[in-house]
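With one protein chain held back, the other chains of the complex are shown just where they sit.
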Amino acid sequence: MSEPTIFELSRPGRRGVEMPACDVPSRPAAQLLPAGLIAEAPPALPEVAERDVVMHFTRLSRANFSVDTHFYPLGSCTMKYNPKVNEAIAALAGFAEAHPYAADLAPGLVEALAELSEALCEITGMAVVSLQPAAGAHGELASLLVARAYFASRGEKRKIALVPDSAHGTNPASCALAGLEVQTVKSGANGLLSLRDLERHLSGDVAVMMITNPNTLGLFEKEIAEIARELHEAGALLYLDGANMNAILGVARPGDFGADLMHLNLHKTFGTPHGGGGPGAGPIAVTAALAPFLPAPVFSRDASGEAFLDFNRPQSIGRVRTFYGNVGILIRAAAYIRALGPRGLRDVARYAVLNANYLRARLAEKYPAAMAGACMHEFVATGEPFAAHGVKTLDIAKRLIDYGIHPPTIYFPLIVHEALMVEPTETESKETLDRFVEVMLKIADEAEKSPELLKSAPNTTEFSHFDEVAAARKPRLTWQPPAAG
Amino acid sequence: MSEPTIFELSRPGRRGVEMPACDVPSRPAAQLLPAGLIAEAPPALPEVAERDVVMHFTRLSRANFSVDTHFYPLGSCTMKYNPKVNEAIAALAGFAEAHPYAADLAPGLVEALAELSEALCEITGMAVVSLQPAAGAHGELASLLVARAYFASRGEKRKIALVPDSAHGTNPASCALAGLEVQTVKSGANGLLSLRDLERHLSGDVAVMMITNPNTLGLFEKEIAEIARELHEAGALLYLDGANMNAILGVARPGDFGADLMHLNLHKTFGTPHGGGGPGAGPIAVTAALAPFLPAPVFSRDASGEAFLDFNRPQSIGRVRTFYGNVGILIRAAAYIRALGPRGLRDVARYAVLNANYLRARLAEKYPAAMAGACMHEFVATGEPFAAHGVKTLDIAKRLIDYGIHPPTIYFPLIVHEALMVEPTETESKETLDRFVEVMLKIADEAEKSPELLKSAPNTTEFSHFDEVAAARKPRLTWQPPAAG
Amino acid sequence: MNYIPHDADDVRSMLKTIGVDSVDALFEGLPPEARLAREMKLPPALTEPELRARFASLAAETRTDVVSFLGAGCYEHFIPAAVDAISSRGEFLTAYTPYQPEASQGSLQAFFEFQTLIARLTGCEVSNASLYDGATALAEAVLMARHATGRENVVISAGLHPEYRAVVETYLRNVAPEIRTLAHDAGRIGAEALKEALAGEPAAVVVQSPDFFGVVHHWEPLVKSARDAGALLIAVADPISLGLLKRPGELGADIVVGEGQPLGIPRSFGGPGFGFLATRMDLVRRMPGRLVGEALDRHGRKGYVLTLQAREQHIRRERATSNICTNHALLALRATIYLSLMGPKGLRSVAELCLAKAHYAAERLAAIPGVRLRFKDAPFFCEFAVELLKDAAKVRAGAIAQGIDPGVDLGRFDPALSRTLLVAVTECRTKAEIDRLADVLRKEVAS
Partner (left out) sequence: MNYIPHDADDVRSMLKTIGVDSVDALFEGLPPEARLAREMKLPPALTEPELRARFASLAAETRTDVVSFLGAGCYEHFIPAAVDAISSRGEFLTAYTPYQPEASQGSLQAFFEFQTLIARLTGCEVSNASLYDGATALAEAVLMARHATGRENVVISAGLHPEYRAVVETYLRNVAPEIRTLAHDAGRIGAEALKEALAGEPAAVVVQSPDFFGVVHHWEPLVKSARDAGALLIAVADPISLGLLKRPGELGADIVVGEGQPLGIPRSFGGPGFGFLATRMDLVRRMPGRLVGEALDRHGRKGYVLTLQAREQHIRRERATSNICTNHALLALRATIYLSLMGPKGLRSVAELCLAKAHYAAERLAAIPGVRLRFKDAPFFCEFAVELLKDAAKVRAGAIAQGIDPGVDLGRFDPALSRTLLVAVTECRTKAEIDRLADVLRKEVAS
C-alpha cells in the first residue's frame, strides 16, 4: 500500500493545529498594512487533521532504512550508532530555546561551545577552531577562503588547488566556489599519493592541496608528512579533509602530520545523527598562522578564563552563515566527546579500524579489495569479478536491501571500477559483521548461480528499479493535482 | 527476518548503560550487609550494548499495528487518535518528577487533579470522584466495594449482583472479587434490557446491577431510567460501566439517568494512549450518598477554594492501590478535557455516533448488524452469512490484517453469533471509513468467491495461524537457552 | 481543538447514507429524561498553545529544584535516555492488548522478554505481563495463595508498606479473613514472633524486604517457617535491590511481587508504575493477568501469542483468576528496555551505589545530636528511618526552605511516628547533596 502524498489527503476546511484568539486590541490585517501587500488567499497548504499528519509521516518513516533499524555500512559516511542521550541533551530548554543574540543570557551554552572548540583543537592538533560551517563542504569552502585571505594578506596571488583523483566531489566543487583552479593529482597504483606525482604539480601558483587522510580508499597517506613539507616549502598549504577522522581519533592528528587547515564532519566522527541527509556540522580547525582569517565570531576565553564570543577579528574572511553554527548538532557532538573521553575516542578509531579490516579479510576472496594490505576504518572492494555473470555492483547493492542491510557506498571513489565502499564503524558488533559477511557471500553465490536474483533486486520492497533517466528528463519536482478528467 | 530475543543478543561482558563511580567514602557491599543477604551473582539479565537495545526494540515496534499507523476499529476499546501534545504535557518535569509524598511541593499538580475530578463529576453528573483506580476493571472493583460498604453501613447484607449476559467479562469477575454472587440477566431480542426481565431477578438480596450504557451491542438502554427507579425501589444500586461514555459525552449523563456509581475508562473516552495493553485509568464517580465510602484520599477543595488531598474520610473502603492513581494518565486526560471543552466533548459523542452509523449503514447488506436500527458509537455485526462458505468471523478479521487494517473486536459480546464489533471513533475521517467499507466489501466478495484467501489469511505478515492450543497446552512463558546439543 | 476531521459536506453525505436528517436524529433513541438539556459546565476549549501554557504553568509550580530524599515506595532512579526514545514510539504507545498476534508481534515479544526478565530478577519460574502496581500485585498474590492452599487467613509482616497493607485489607474486606501481623523487633523478624504469627493456619505469609523502613530480611528462615506451617511465602521485593540481594524465588519464596516503578519509570506523583508477580510453574494456572507464550505458526516458525487465557475474565468471567483486563504494558516495556540497558553489571552497580550512599548518609545523620537511627542494628538497603528530637513535619518544612526534602514524615502514616523521617538515598544523590542534607538537618534539629 503506497502512501498518498499529504496533498492527496487534503480536504477543504479540515484543520490541524489551531491558534488562540488574538488577545490584544486589534484591527483586521487590511487596516494594519497598506493595500497591495496582503495575498487574497493563504498559500495552498494541505488541509489535514493532526491525526492524518501523524499517521502519514509515521507511515512514511517506516519506509526508510536507518541506523536505528538496519546495519548501514555506507562508506565515507560513518553511520555509527547515535546515542539517544545526546538527543535529550540537545532538547534541553536552556539549549533549544536560547536566542543567538542573547549570549549574555546563556553563559553555560557559550561555555559548552568554547569547550567543544578546545576539544576539537586537541583532537586535531590545530590551534583555533571555527564552529560556523554547517557541514563538511561548507567547512571546505570556509577553509579555502581562509587560505585565500591568508595569501592575500601576504600579497600572494596563488590560484591553484591540487585535488587527488580519489577526492570526494565536494573538494573540487568547493575549490571552484572559492575561485580556485582545480588541478587533479593522480593516485598511485597503491592508491596513495606520492611525492613524485605531487612534485610534478607543485609551483608557486599552488595555494593549497586538499588531502583526505585516511583517503577515500581507506588508506593512510604514508607520505603525508613529506608531502606537507614539500607543500610548505613551495609556500602552499595542506588542507586536510577530515571526513575520515573516525579512523585516527587519538592515534594521529592532522596538526602533527602537517595540515594547515581542515574540516571535521561532526555528523560522522562524533556520532550526531544524519537526519535523512542532514543537518551536520563542519567546524574547521587551523594553525595559528591562519587563525586571524577564520570566520568571526570564534568561541574563545578572556584573561580570566571566561568563555566568550570573539567578534573582534579584523582579518576575518567574514561570515559563512548566520549566527554561530549548527548549535543543536554542536551540542550533541560536545556531549559525545565528553562521554567518551580521550581513551574512548581513541578506542573509536581502534575498533573502527578493526571492524573494517575484519570485513575486508573475510570478504577478500569474493570481493577483492581495490588495494592490498590493511585498511583503516573502511575499505573499497570491487564488484568486477561478477562482471562475467553480467552482475554489477549496483545489483549487489540492491540485493543487500532484500537482506535488510543498507548498501555500502557504490561507484565512489571514482578511481575504482565497480567500487563498493564499506565502512562498518566501531559501534557494530562482530555478530552484525558476521551476518553481513554471510549475506555478502550468499549474494556472491547467487551472482554466480542465479544472477537474475540480483538483477531483479530488490524484490522485498514496495518499489524496485526506478526509471531515473526518465525522471531526470522530465522532472516532476512538486506534487500536481491530477488534471481534471 | 524474525527478530531474535534480547537474550539471544546477549554476549558476556557487553555493556549498555554504565553508572558513575561511587562518590561517597564506602566499603564493599559485603561489609555493609551481614553475610547471607547478597547474591553471588546478579540476575541473568542480557548483556547487550545500547545500540543493540535501540535496534532490537525499534525493530520490534515495527511489527505492531497501532493507531498511529493503522485504522484500528477495535470495538469496546475506543481506539481514537491520542494527541501528541498530551504526551509532552505528561512529560513535564513538574508532573513526571513529582513525588507522591511531596504534594505540598506540587500544588499545581494537585490543582490539575482537583480540576479533573470536578470535570469528571460534571461530565458524569455524579457528586464525587475518586481517581485511584488504575483501569476500568479496577474501578468496577472499587465501586462494588463502595456499594458493599454502603450497604454494610446500613446494616444490609445484600449479596447479589445482576449482570446482563452482554456484559464485558470484567463485570462478573469484579463482582466475584468483591464477594458478590453474580446473576446473569438476559438481554431481550432487541439487545436491550427490559423491565420485565429485570423484575424477575429483583429482590431484597440484590445489591447492585451493573449496566453498560450504551451497552456492548452499541445500543442505548432505553428503559434505563425506569430500571434505575425499580432498582432503587428495591433498595439496590445501579452501577454504570462507563466504558462506552464516548457515545454520550455531553449528551446524556449517568447521574441524570439514575446511576449511583460508575467507572470511566480515561484510556478510551479521554484519548490517552493504550500503551500496548495499558496503562489506563479508571476513576469512579458516585452520588453523594455513596461518597463517604470512596477510596481515600480524594482530591477536594478547602473553604478557600484551595485544592487538597482529603484523607479524612472515616467511612472510606480504604485504598485500592498505592498513592493517588495513574497520574501520568490522569494528566493526559485532564489536558484532553481542557483542550476539547464542553462543545468539543459533545462533538466527540456526535461524530463517534455518526461514524458508527455510517459504517453500519454501508456494511449492512453484507454484514448485517446484530440488532436493527441506529446504533450509538459502535455496532455489532455478524459474520454468520459467510458460514455457508465455511468462513468465520475470525477469518474475516485475519483477512483485514492483509489490507492493513486492525480487526474489530470479535466474538464479543457473547450473545451475538460470530460477532464483529466495530467502533470507528470520531477521529477517523470519512475517507478512512470509506476505505474500510471498500475493504470489507472486497472481503465479503472474496469470502463468497475464494474463501481460501480468508482461511489462509493473514498472508502478508511474518507469522500466520499460530497454534494457540499447543501453546496453552505446553506453555513456554520465558525464554530458555537452547539445550546444549 | 477536537481532533474531528469532518466537514459539513462529509456530514451531509454520511447522514444521507444513513438515511437520517441530522446527527441529532441518531440520538433519538435516548429517552428525553436521560438527556442533558444544557451545555456541560466546563471551561471552554483551548488551542494547543493555550493548553501547553496552562499545563506548563501548573507544572512549573512543582518545586523540582528541591533535592529529594523521599522514597517509601516511589524512587528517583536514573532513567537512560533510550527508555523514553523507544517507549514513545507510536507503534508501542498507541496499540492495545495484543489479541491479534499477527498484528502485534512487537508488543508480544517485548512482553515475553519482560516475563523472562522478571522471572530472572526474582528468581522465579514464571512472571505475568504486569499488574497495576506493587500493592495490587500483592493483593492478587494473597488471593492466589488462598485459592492454592484452600486456607483463609493471612499473616502480614509489620514492615510491609502501610499502603500495601491497606490495599490487601480492601481486597480482602468482603472475605473477611483474619489478618495477623508478624511483629518486628527493633526492625527485625524474630523466630518467636514468626512462630506465633504462623499459628493460625495461614494461607500466606507476606514479608517485604527491603521493608517499608528499609530493613533487609533473610528469606531462608521465612521460607522454612512458612513451608512448615503449610503457608505460601509471598515476598515483596524492590527490584533494584535484586541487583544485589539474593533472589527470593531461588530461596523458595512461592510468589514474588513488587512495584516496578524503579525500573526506568518516572515518579509521576505515584503512578503509573506497574506491579510484577512471579511464581512457580505449578501455580501458573492460578496467576492473574496476561501471559505471553511462545507459539509456532503454520510454517513452524516461533512467534508469540497471549496464552492461558482461560484464566482470564474475558473467557472465565466470574470464575476468572482476577478481574484485570487493561494492565500496565507500556511500563512493563519501559522496564524491559531499562533492564536490557543496565544488564547484570549495571543493575548491580545501581544497587551497590544505593547501598553505599544510603549507608554514608545514615552515618552522617546518626552523628547529628538529636538524630538517631530508628533501627540501629538492622541491615538496610537504600532507605532508613531516623528519629528526631523534633517534630518531623516541622523539620521537613525547615529543610525544604533550604532546598532539601529530607525524607517522608512518617507521622502521615502513624501519629506515633511523628518524629520519624524515612530517608531514601538512591544512586541519583551525590555526596554533596547528602552532606547538605546532614548540614540542614543538624541546623533544623538544633533550632
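Going in written order, the chains are labelled A, B and C, and every chain counts its residues from 1.
Simple rule for what comes next: contacts are C-beta pairs under 8 Å (C-beta built on N, C-alpha and C of every residue); 3 or more make two chains touch, one makes a residue touch a chain.
Computed from a prediction, not measured in an experiment: that's the story for all the values here.
Participant: For the chain that does not appear here, which of the shown chains does it touch in the whole complex?
Facilitator: The undisplayed chain, in the complete complex, is in contact with A, B, C.
Participant: Have a look at A:E156, A:D205, A:D310 or A:D347 and name the one touching the chain we're not showing.
Facilitator: Once the missing chain is taken into account, the touching residue is A:D347.
Participant: For the chain not shown, which residue from A:P107, A:G188 or A:G204 touches it across the whole complex?
Facilitator: Within the whole complex, the residue contacting the unshown chain is A:P107.
Participant: Among A:G242, A:G383 or A:P458, choose the residue that contacts the chain missing from this document, as touch is defined above.
Facilitator: Result: among the candidates, A:P458 touches the missing chain.
Participant: Please identify, in ascending order, the residues of chain C that touch the omitted chain?
Facilitator: These residues of chain C touch the chain that is not shown: 48-49, 52, 78, 80-81, 85, 88-90, 427-428.
Participant: Under the stated touch rule, tell me which residues of chain B contact the chain that is not displayed.
Facilitator: Against the missing chain, chain B presents residues 11-14, 17-20, 49-52, 54, 58, 83-85, 87-88.
Operating definition for what follows: only the chains that are shown with their structure count from here on.
Participant: Comparing centres built from CA atoms, which chain ends up most distant from chain B?
Facilitator: So the chain farthest away from chain B turns out to be A.
Participant: So how far apart, in whole Å, are chain A and chain C when each is placed at the average of its C-alpha atoms?
Facilitator: 46
Participant: How big is the gap, in whole Å, between where the Cα atoms of chain B centre and where those of chain C centre?
Facilitator: The mean C-alpha positions of chain B and chain C differ by 19 Å.
Participant: Using the touch rule from the top of the page, what residues of chain B touch 2 or more other chains?
Facilitator: In chain B, residues 14, 50, 54, 58, 62, 68-69, 81, 83, 427-429 touch at least two other chains, as defined above.
Participant: Tell me, which residues of chain C touch at least two other chains?
Facilitator: 1, 3-5, 10, 46-48, 80, 82, 84-85, 90
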